[in-house]
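One protein chain omitted, others in place.
Our next item is chain A:
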Amino acid sequence: MSADTTAAKTDDVTLYDVDNPAPVIEAPRKRTKKTPKATRGNFEMYGWLFMRLSGIVLVVLVLGHLLIQLVLDGGVSKIGFAFVAGRWASPWWQAWDLVMLWLAMLHGANGLRTIINDYAERDNTRFWLKMLLYTATVFTVLLGTLVIFTFDPNIR
């Protein structure tokens, strides 16, 4: 800085008055007329909300599932084709498994999407990792749904 830099001689003078109002400074991120209408929407906010709502429901569904499969009635030892046939004879447990499948897969996939966005810094890497994630997610959800709806206890 050069030595002769002097503060603008405005310190003691009032620059603005009723007839000369100071320029308005918008609050950061305020929506104004100039903000484009087509922003990216609220997708991330709904994603954030979905993680929390689905998480609360999953506590019941997944911990209940683990209790049934690993603790009650002899734990893992009882599991087999006949056991699954008995459970999926009931629409209640079919619905339980179906909702658990969809919520857990969407919750997990959305979580992994966040993680990919965080760590994959190259655009290309990020794109392909997400394509892999979406493909695996759609495949798993469809396969699991198909299995619940087409289960046949008399397959043999």
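As a working rule, contacts are C-beta pairs under 8 Å (C-beta built on N, C-alpha and C of every residue); 3 or more make two chains touch, one makes a residue touch a chain; residues count from 1.
Assume contacts and distances are computed from a predicted model.
Its record in UniProt calls the unshown chain "Succinate dehydrogenase, cytochrome b556 subunit", which is the match among "Acetolactate synthase small subunit", "Succinate dehydrogenase, cytochrome b556 subunit", "Fe-S cluster assembly protein SufD" or "Nitrite/sulfite reductase". Within the complete assembly, A:Val84 is the residue of A:Val84, A:Val99 or A:Ala120 that touches the hidden chain. Touch with the chain that is not drawn comes from one residue among A:Thr32, A:Asn124 or A:Thr150, which is A:Thr150.
Within the whole complex, the absent chain has one touching residue among A:Leu63, A:Ala89 or A:Val138, and that is A:Leu63. Residues 52, 55-56, 58-59, 62-63, 66, 70-71, 75-77, 79-82, 84, 101, 104-105, 108-109, 111-112, 115, 136, 140, 143-144, 146-147, 150-152, 155-156 are the ones on chain A that touch the missing chain.
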